[in-house]
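Of the protein chains in this complex, all but one are displayed in their positions.
Up next is subunit A:
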Amino acid sequence: MVDFARVQKELQECNRDFEVSGIRVVPNGEANLAHLLGTIPGPLGTPYEGGTFKIDITLPDGYPFEPPKMRFATKVWHPNISSQSGAICLDILKDQWSPALTLKTALLSVQALLSAPEPDDPQDAVVAQQYLRDYQTFVGTARYWTEAFAMISSLGVEEKVQKLVEMGFPEALVRSTLESVGGDENLALEKLCST
C-alpha cells in the first residue's frame, strides 16, 4: 500500500519551491495518487534548454520503500533515455533507490542526467553511438527533438499548424488532427505519422 500521506506531503513540498527548482509534480488525472505527472525544465547550456519535459510517474505499492517508476512522456534524444519508450536508465530508480529520497530528488537526478549523459551505460544504443562517434550530429538531433517535442506549450496554434505543414502534411489534415488531440503538437505528429 502506497503511503499516500507522505506523497501528499511531498507534492506540497515540491510545488512550494517550484519558483526555485522549476520542478512540478501533479496528480495525473485519476482519483488516487499512484499516477503522477512530473515536469522538469531542460538544463541551461544543453541541447535540452528551453524545453519542458513531462515525466510519467507510477508509484508501486511499496512506495517509498520501493523506487517510483518514471518514464519520459515527452520524446527526447539522449543516450540514457529510450527514444522509443522514454524509459530511463538511472541507478537511483533501480538498486540505488533509498526510501529517504523523494519524487523531487529523483526528478532532480533525472534533470542532472540530461546535463551529464553517460554513454557508456546506454539505454538507447543508437543515440549513444551517435553521441560517441559524431557529437555534433547528436547535439543537432537532440536540439531538433527538444524544439519539436518539448516546446509545444510556447507555440501558438498557427505556429503549430505552420510547423506541421512545413513537415509536409496537408493543412486541412493538420488542423483537424490538432483539434482532435486538444492542440498537443506532439500527439498530433504521432497521429499524422501513423496514418
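The criterion applied here is as follows: contacts are C-beta pairs under 8 Å (C-beta built on N, C-alpha and C of every residue); 3 or more make two chains touch, one makes a residue touch a chain; residues count from 1.
Quick note on the criterion: contacts and distances are computed from a predicted model.
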* To do: Pick from "39S ribosomal protein L13, mitochondrial", "CMP/dCMP-type deaminase domain-containing protein", "tRNA (adenine(58)-N(1))-methyltransferase catalytic subunit TRMT61A" or "RBR-type E3 ubiquitin transferase" the UniProt protein name of the chain that isn't shown here.
  => "RBR-type E3 ubiquitin transferase"
* Selected from A:Ser98, A:Ser115 or A:Ser176 as touching the chain missing from the view -> A:Ser98
* Which subunit A residues touch the hidden chain? -> 3, 5-6, 9-10, 62, 64-66, 92, 98-101, 105
